[in-house]
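Excluded from the complex is one protein chain; the other protein chains are retained at their positions.
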Amino acid sequence: TEAQNIDCVNDVMLAAFANYDSSNTNFWLMFGAILVFFMQCGFAMLEVGMVNVKNTKNILIKNVFDASLGALCWWFFGYAIALSAPKDTTNFSSFIGEQNFFMKDVDNTIKSTWLFQWAFAATAATIVSGAVAERVTFGCYIVYSIVLTSFIYPVVVHWGWNTYGWASAWRENDLLFGCGVTDFAGSGVVHLTGAVAALAGAATVGPRIGRFDEGIKLPQQSVVFQTLGTLILWMGWYGFNGASTLALGTSGGDLSNAAAHTMVTTTISAATCCLTTVALTALMSKDKVIDIGAANNGILAGLVSITAGCSSVELEGAFVIGIIGSLFYLAGVATLEYFKIDDVVGAVPVHGFCGVWGVIAPGFFTSSDQYASAYYSARAAKCAGVFYGGTGDMLAANIVFILAVIGWVGVLSTILFQLCKMTIGVRVSLEVEENGMDDSKHGGKVFSATPVPTQEV
Amino acid sequence: MVFFMQAGFAMLCAGSVRAKNAKNIMLKNLLDACGAAIGFWALGWGFAYGGQDPSKVTFIGDQDFFLSSGINDHKSWFFQFAFAATAATIVAGTVAERCTMIAYLCYSSFLTAFIYPVVAHAVWSQSGFLSSFAEDKIFDVGVVDFAGSGVVHLTGGCSALVAAIVLGPRIGRFYDDKGDKLQVPTDMPGHSASLQILGTFILWVGWYGFNPGSTLGIMYSGAAEVAALAAVTTTIAAASGCISALAIRYFAGPVGSRTYDLTAAQNGALGGLVAITAGCSVVQPWAAVPIGAVAGAVYLGASNLLLKLCIDDTVDAVPVHMANGIWGCIATGLFCDPKLHAVAYGAGVEGLFYGGGKLLAAEVCLVLFVIGWVSCLMGPFFMLLNKIGWFRVTIEEEEVGLDISKHGGSAYVLTEATASEKLEIVSGSSI
Partner (left out) sequence: MVFFMQAGFAMLCAGSVRAKNAKNIMLKNLLDACGAAIGFWALGWGFAYGGQDPSKVTFIGDQDFFLSSGINDHKSWFFQFAFAATAATIVAGTVAERCTMIAYLCYSSFLTAFIYPVVAHAVWSQSGFLSSFAEDKIFDVGVVDFAGSGVVHLTGGCSALVAAIVLGPRIGRFYDDKGDKLQVPTDMPGHSASLQILGTFILWVGWYGFNPGSTLGIMYSGAAEVAALAAVTTTIAAASGCISALAIRYFAGPVGSRTYDLTAAQNGALGGLVAITAGCSVVQPWAAVPIGAVAGAVYLGASNLLLKLCIDDTVDAVPVHMANGIWGCIATGLFCDPKLHAVAYGAGVEGLFYGGGKLLAAEVCLVLFVIGWVSCLMGPFFMLLNKIGWFRVTIEEEEVGLDISKHGGSAYVLTEATASEKLEIVSGSSI
């Protein structure tokens, strides 16, 4: 077909859509990439709002570096490992891509895909920096970002999304349980990966001084920035989920409708999860505090929960997914509290627990109509969710994928952080932590000491 | 793009309130988006656009609740949801610093699930009695409200006005401790100009989704040109609104202590944006200059009028959205160019300055309908809330600030952790 003419062993997901209109596709992917990239800004604002003022510069520079280091790593290795074909293209159960390092021999028509996927990779790396904020060394941070975006994360992408990946739903034959994993925009691929690495990091680094002492609450700088970050993330998510259709129109059908459906499910899940989380935390707290932290993280939890199933569940499914997502989030918070693992921004509950739920959810709620419009109609009846008459094969594939991701990322990132601990050290010294890292590492406190003249009222 | 305006409103409101209420207002902005999504999905969309039929005039839609009719509507739903959320958010700024959370939830769902959809149905649905898309149009011309000066901003602004009247001013704004009226209203400045400006710019950006984006709802050849024209007029109106408000405020000050007022500049720009919203696709670029300039003046006039009447509007939402919503509708009736109307609506209706008065009459009908509808429903609704005591926080809560009384601590913790014992402020978030 046409698609195979475009020198396109490397043309991974786009190959699924024969005869796509490249101009529209490029525009749509770049538009999506820019929205997803703007999520970097959202993460930066969210994290800066949640840390102590003395570590402001430190967290900001990490966010800038996630984007910058991520771009180079993704260009050198990440793209090739994630999205190129294995050397032996008859091997349809591949583990890793082996071509196009440094984007060699990549046609301009694929470059928008690179951009879109880079924005995702940067997101996965950013999740970690929030969890280990305020105490991790800069050297350790650089090492794990490089390894995560160059190797750990791309391999997961290859499994889940590459047309040759062993778990992918985009393969032509030999699908995992006959369906492949339904992880449309990356609840598992992106969020769970980031969160497992974050958990390994937070567990290795240990809690901040005083985090689990009685009666002390560590100060948070500004909910204004946190909320700004959350709303920016919410907007970026429309690119994350909506643009994951990867094209607007094909000869096979009008994907713009699938994209629109995706955006609606995304909205409903986020909104539901926010309201549920606020209500539950208010009911559980002694003095019925309506907590804005819960509202913010509730939105994010709902967004992560819907990310895998956003294109294939019905609207009422999105509503239920949002409600249950909130339970997963709260369970995650309680679990971390119990094990005394300190996660500054709540990355593990939001991205990890809800990431797991997000990948499980389509196994129950996918309807065959929506599956047909976003994936393939041929296996829509078989691969629907169990609540919509499916066989359960897709649920099984999704669970296997979750276990594989947790195993792969968990083992590698634990080894990585332990190695760091033995060599360059993962944690800053006590004095540096007490004084804050801005002063010791980044040439001065974030806010100048020049007094503002108080205004006469 | 329009959704991004939620972030803009959140920043603008946060910057405009006092620090002690920052968390509260941010939470309201978040809940807005969430409540609007659920309410508009469950009921609002059905009331607004369910069962459209150009040959029949209805007052309200009656189908397609919970988006039951299938996938084809989803694109427009998403766009319209962002509009509905905008209308609800406008109110949040006005009643900031003194309204309870429960009242807020009640009226924002009422607004997005019922009040706003009926207005949208009247103007934008094919079965609306004011609509340009119906077969049987009002005065044979139909109302031109391209992106919602009337539908969105006037509805939101009018609700805000009713709420502000029922709710009363903040403590110490117009009256002193003993209840005597103050000579000069106390100024209660917001706590961060940076956030206000950030919000303004984000809103301005979002407006390019609001106005040019509205062409996407209507499919016809030439949509791209209409969108381009809308972007140009939007830009020019915002710019002239900003400059005119700034200049008027500057020259209105006493000689010697004239200041360039940042708030006037930013609200002038927003006023210009609201005013051009109705007519952005049917007026010439030159007409955007007077529309924007008058909008700046209208904003300042309305703002002073509210002060005179002792109505307390924390972020000046009523002057910006309601007063300029009205002016925007009327301005469209004046400046509508038949050539451009033919491109955008396919009919070639003239504004007053091009020789036809029918459009102006239709626009006035729109304004009166919206004001009447909103105030007749929202007035009793707010008074009911007030009666049962759900509307306003207690005096103590108001004085100490809502963040401490309701949200477990102040929004800002700027001191170092080592000093944490000394702090009287408790940090707020759960994680």
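Note that the chains are named A and B in the order they appear, and that numbering of residues resets to 1 at the start of each chain.
The definition used in the following text is that contacts are C-beta pairs under 8 Å (C-beta built on N, C-alpha and C of every residue); 3 or more make two chains touch, one makes a residue touch a chain.
Keep in mind that what you see is a predicted model, and the values were worked out from it rather than measured.
Colleague: Which of B:A228, B:A252, B:L309 or B:L368 sits in contact with the chain that's absent?
Modeller: B:A228
Colleague: So one chain is hidden, and I want to know which residue out of A:N52, A:S94 or A:S112 touches that hidden chain in the complete assembly.
Modeller: The one listed residue touching the chain not shown is A:S112.
Colleague: Touching the absent chain in the whole complex: find that residue among B:V91, B:C106 or B:L195.
Modeller: Touching the chain that is not displayed is residue B:L195.
Colleague: Touching the left-out chain: which of B:L262, B:L309, B:L368 or B:M383?
Modeller: Considering the complete complex, B:L262 is the one touching the chain left out.
Colleague: Would you write out the residues of chain A that touch the absent chain, in ascending order?
Modeller: These residues of chain A touch the chain that is not shown: 22-27, 29-30, 33-34, 37-38, 40-41, 44-45, 48, 53, 56-57, 60-61, 63-65, 67-72, 75, 102-103, 108-109, 111-112, 114-115, 118, 138, 222, 224-225, 441-444, 446-455, 457.
Colleague: Take the complete complex as the reference. Which residues in chain B touch the chain that isn't displayed?
Modeller: Per the touch rule, chain B residues meeting the hidden chain are 18-20, 189-195, 197-198, 200-202, 204-205, 208, 224-225, 228-229, 231-232, 235-236, 238-240, 242-243, 246, 259-262, 265-266, 269, 285-286, 289, 340, 343, 412, 414-415, 419, 422, 424.
Everything below uses one rule, namely that only the chains that are shown with their structure count from here on.
Colleague: Mind checking the centre-to-centre distance between chain A and chain B? Centres are C-alpha means, answer in whole Å.
Modeller: Going by mean C-alpha positions, chain A sits 34 Å from chain B.
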